[in-house]
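These notes concern the structure reproduced below.
The chains shown are only part of the set, and none of them has been moved.
Note that the chains are named A and B in the order they appear, and that numbering of residues resets to 1 at the start of each chain.
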């Protein structure tokens, strides 16, 4: 076990929860820790490219892809979202308070060398393909997550 | 601390979250880890028998019991459930992709010897009795969870 390694499973796809994950991850990386984030289910939405990507899909996968938010700038919040108004309010407050936006936090994570893994089983189920996700990710399954977690001293599920 | 032990608290009762718990648990068990799952609050619904069991209950407990889903096959999903349609869609996609269903994952967990504990305090509050839960569970409280967690190197709350 390595006191300087952390892993975070990002299962949730709401702005506030994904932000919490990146605040912890970036904080740990800034303190010299190695950090691995494993994006699964709704968490994958935070990693989608904002533009529509043409991909051949089955009907159900296309439905999921069409209904889920495309990328970090479009996520709702987990409470008081009111059809997106809550997320807009939260982003305005964050700007006022000079808190980085989620896309900026993701950029920082990459610059700090945080390993971001997209869960292949979830991609398969949700019908999200590699072309639809931002660059610089690793693609892997639960075995990879477990190996990373075995080397870390803090493992969170968000 | 034992590098080969994991614990997962299953608090949430949605199909997608409970599946995530079992994917991690079964993955770890397949890699030779000892795994303990502690089911509490809504997570208990995943362990209910599908059939209606006649049990004497107080009014409020009966209400909870009547409104909560009976078993792993009836859970909704945490996002885009649309009154159960989302869960149906997700199950169809999983079948297409040859991902095990949740009841199959639970079966695998038992075959792999994963210890499944139902939280007695939650059972008491939610009015869920031992007869209403599937067989092969242990019944215990938070002290048992904490002892298990003290021996594990990865402890998640889902």
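Keep in mind that, in the parts below, contacts are C-beta pairs under 8 Å (C-beta built on N, C-alpha and C of every residue); 3 or more make two chains touch, one makes a residue touch a chain.
From a predicted model like this one, the values you see are computed outputs, not experimental measurements.
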Overall number of sequence copies in the complex as this file defines it, 2 displayed: 3
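Everything that follows uses one rule, which is that only the chains that are shown with their structure count from here on.
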Centre distance in Å when subunit A and subunit B are each reduced to the mean of their C-alpha atoms: 25
Partner subunit A, residues of subunit B touching it in the complex: 1, 3, 16-17, 20, 23-24, 27-28, 31, 33, 78-80, 89-90, 92-94, 96-97, 99, 153-158
Residues on subunit A engaged by subunit B in the complex (per definition of touch): 1, 9, 11, 13, 40-42, 58, 60-61, 63-64, 67-68, 121, 124-127, 141-143, 145-146, 149-150, 155-157
